[in-house]
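Here is the structure we will look at.
Of the protein chains in this complex, all but one are displayed in their positions.
Here is subunit A:
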Amino acid sequence: MGKHMLKRIDLIFKNEHDTDAILQKIFKRSNEDLINDLIGSGLKGRGGAGFPTGLKWKLTSEAEGDEKYVICNADEGEPGTFKDREILSQVPHKVLTGMAACGRIIGAKKGFIYLRGEYNFLKPDLQKEIDNFHTTLKSLKSDFRIEIFSGSGAYICGEESSLMESMEGRRGEPRNKPPFPTEIGYLGKPTVINNVETLAHAWTIFKYGPKKFRDLGVQDSRGSKLFSVSGDTPVAGIYELELGMSLQDFVDDFGDGDTKAVQVGGAAGFCVPRKKFRETAIGYQGKLTGISLPTGGSMMLFNSSRSMYNVLKNYLEFFEEESCGQCTPCRVGCQQLLEGVEAVKRGDKPHHYLDKLMRLTETMKLTAKCGLGQSVANSFSSIVENFREEMIY
């Protein structure tokens, strides 16, 4: 570590417990100032989609509504991602502070943590933390309140509009967009919904100012980010790194010396083969960054002992089960992709059937209702394109 420009950072898990002071500082400043800090920091949503956080808060603050809401998306369900769990267990007060700041700025009195059902074991400690936090808020004359909402375990509920459907007591299915949650969100009211990590970064920005954050990372990918590193690596775990790191540097630090591919962004992400490690950066796609892969933080390394056919099949099985089933391209497309690669492998379909499936992923990307159906194409096309012979023989 260290021979390259971008480095490990320690901001999120840094043990700082001056919540009162930070909150006081936040509550003293104007909403405009705070939003400008966020926008100036270049922070983009850490759930993977990368929408500029400052802009989201600004839009919601400007939206008309007698009530507004802040939701912390803690439905961490992307395979290979486990960073939010650590944030919520180690530095929950940072997330709560981020929520309270957002509530102040947009004019919300209520916040929710949508906690993945599998993380219910975090609930008692988190609730204690929330209770203390409420006391602090009271002393600052804020009536903002936070509640935990337990998810029921569908992957789709990590998608923001499905998450809100689920909170409203309905089946987790994506809504049509527009309207976006900034206008019509939870219970039809303007809502900010942010990933756990995004809210924790807001804390950093409000504490240290936008410059410190902006100085990290590259061009369109600013700041640091947590990565959940798994697979064929001797050092699996959670790491905070600057954005924009080349995949080669990443593999040099985290690989086992025999890395043949890295899946950036989990099942919904892209698979990068060894020959493209140098030209690929980890960050948000932007004008200046070249090939740059966005990610919610999942980094899976595969060495030469792995069959990429099995890797793909595994992802497709996941999607075939976790699609909400509502829209045609996703529900049927996922089944066709899975059964299609199996048929090619068995020899029931000719090699060029893979081309038909590649075209199908294009249709899925173009027409699926939400990010799930659209991103199945990513893992499929990147694996089939780069490891085609493994799909056939």
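Things worth noting here:
As a convention for this text, a residue touches a chain if its C-beta (ideal position, glycine included) is under 8 Å from a C-beta of that chain, and two chains touch if they have at least 3 such contacts; residues count from 1.
The rule is simple: contacts and distances are computed from a predicted model.
According to UniProt, the chain absent from the figure is "NADP-reducing hydrogenase subunit HndC", selected among "Phenol hydroxylase subunit P4", "Pyruvate ferredoxin oxidoreductase", "NADP-reducing hydrogenase subunit HndC" or "Cytochrome d ubiquinol oxidase subunit II".
Across A:P92, A:G217 or A:P329, the residue that sits in touch with the chain not pictured is A:P329. The omitted chain makes contact with just one of the residues A:I35, A:A202, A:L360 or A:I383: A:L360.
Only one of A:A74, A:I113 or A:A154 touches the absent chain when the whole complex is considered: A:A154. Contact with the undisplayed chain is limited, among A:R171, A:K211, A:K275 or A:H351, to A:R171. Touch with the hidden chain on the side of subunit A covers residues 154, 156, 171, 173, 176, 178, 319-329, 331-336, 339-340, 343, 349, 356, 359-360, 363, 365-369, 374.
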